[in-house]
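Excluded from the complex is one protein chain; the other protein chains are retained at their positions.
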């Protein structure tokens, strides 16, 4: 069994540098790699390109990196919950590339799966397709989209074992599995790290082969962005 | 909750006709839809195009359809365990299209995922790439491969619920999940059919949205092709 | 009298068919879930990775790990399932979702839709909307017929950057139900008490009126 465990977040992020391209899992604040983000803030590296569906809120998630001006470019599908983001974007300090959410997910998967490019209908006829190859298949128009090339992927899982096998929980799964596949170095933080053999091999969402480093995360806030409830009757 | 249950294999195969294109799950004899195959033999339809990684053995799996000359064309990656297959192929009665296994798997997934075409390195420079578009990405050559268009997909799962959610077991998973995604009509037979809600929603391999019909299978032989064992010491 | 948002949702709910999987966008579309007709089984897909989405959780049981595409805490019904974003959009792109309901800023008579970007204003992104409109066989747009200044949003051609081309089949507004075909808007129903002339006045695109136009029924 190949052991992927590193001691802590410091070891896990060894090698990250200014100017690199990262993938970060999560949808909104759900399933984000909280420990890795905090460490990136502490490391103070900058000029980062971040591929992440969203950009956090002002004081949480990727918003923490934005506050410190560590991000040069965001590649996302939706970025609308963050005042500082808006300020930096409108002032031209921050470059933003917006990508349809399904295209973003599929490009992450393609990256990990050795597929350099694929065709998708999303965005055909819109400015998203400008400058891209388009093509007809069976009477419908499609856009050619390419894999990414991230140096690190930061992923949050629910449970993981020492061999790097991962299980996600609820909708905190979202982009995490495909990003785990895609990282040249994939760093996973888990809520619960167990011994290899404790997880059912038939129920693993992402096999350890995709994971380079795994560690027991800590102090998860798991902030809720929109607390909507049904009143107790 | 949308209910996908049909009473039996007869109802499940309603609408199959001679000349259609089918996908059939399984790797070797592992995870094949035994009940559907038996019913197809009984229905006696012919001129079928079958997309399946293998073609069974002489007296089991797709070999049963071959014996009755029901198959016009096989689309597979490996077909070498079947004398009748060899005879029909060499005599020109049976058309065979051989596809690299990973390309086959990815083409099945693409079919279900609305991806009309993608690039893969498999087969570049070989006769598999003849007549196909090839293209360089990042200094490496790739071949353009397309989605399929099957009328039915026959899938075998371990457990399934009335909503069509599926869990596979061991290496009987193989091509079954992608074929479940790909069928215009996906017919699933399960070893154990349970009520919706009995399966952990976090541990479902294929959500019911991909499944049109599900039924409780019976009389599984689950034949072993190569019984290799370590003697008891 | 023109419909309020709840009534628009209620009218759209009448379009639901038994055994359909449905993706509801943020805003008015979300409200459609409150008006599912009796005897109709539908399942709601949330593109962040959830099928069989249920109502908001009972106060105190909300789970940070269970949200919808609007980032609201939700529940999952019996028979639901959870999956990653790639599989979620495989469902959408592969046309396994029978109906998409979403809002729009503009719709044109050839079925183009614009709902993600206003030049010069902060652009938040298209989220999953471009995938949804490019893929769905069946798209219903829920929108107000005119903007706050009274200008029509039902146009000959969209002025805003497009989200998708030639994809909208039906529109339910505060004034009318419109079918989009043959490069025109066909007036199918009027909101109760709203006249055909009022709808004509509020529609900038080509409007086709055939025979008597019935009022919506609730």
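Things worth noting here:
Each chain gets a letter, A, B and C, in the order it is written, and its residues are counted from 1.
FYI, a contact is a pair of C-beta atoms (placed from the backbone, for glycine too) under 8 Å apart; a residue touches a chain by one contact, two chains touch by 3 or more.
On a predicted model such as this, the values are computed, not experimentally measured, just so you know.
For the chain that is not shown, the touched chains among those present are A, B, taking the whole complex. Touch with the chain that is not drawn comes from one residue among B:172, B:190 or B:214, which is B:172.
Only one residue in the set B:21, B:35, B:53 or B:70 touches the chain that does not appear here, and it is B:53. One chain is missing from the display, and on chain A it is touched by residues 1-3, 109, 111-115, 161-163, 165, 181, 196-197, 201-202, 204, 207-210. Chain B residues in contact with the hidden partner, per the touch definition given at the top, are 27-31, 53, 76-81, 86, 89-90, 96, 98, 100-106, 108-109, 120-128, 158, 168-178, 205, 222-232.
Throughout what follows, only the chains that are shown with their structure count from here on.
Compared on C-beta pairs in contact, B-C and A-C come out with A-C as the pair having more.
Averaging Cα atoms per chain gives one point for each, and the point farthest from that of chain B is the centre of C. Distance between chain centres (mean CA atoms), chain B to chain C: 36 Å.
Our note on geometry: chain A versus chain C, Cα centroid distance of 29 Å, whole angstroms. Residue positions 76, 82-83, 86, 89, 92-93, 135 of chain C each touch two or more of the other chains.
Shared interface positions of chain A, i.e. residues touching 2 or more other chains, are given as 106, 120-121, 168-170.
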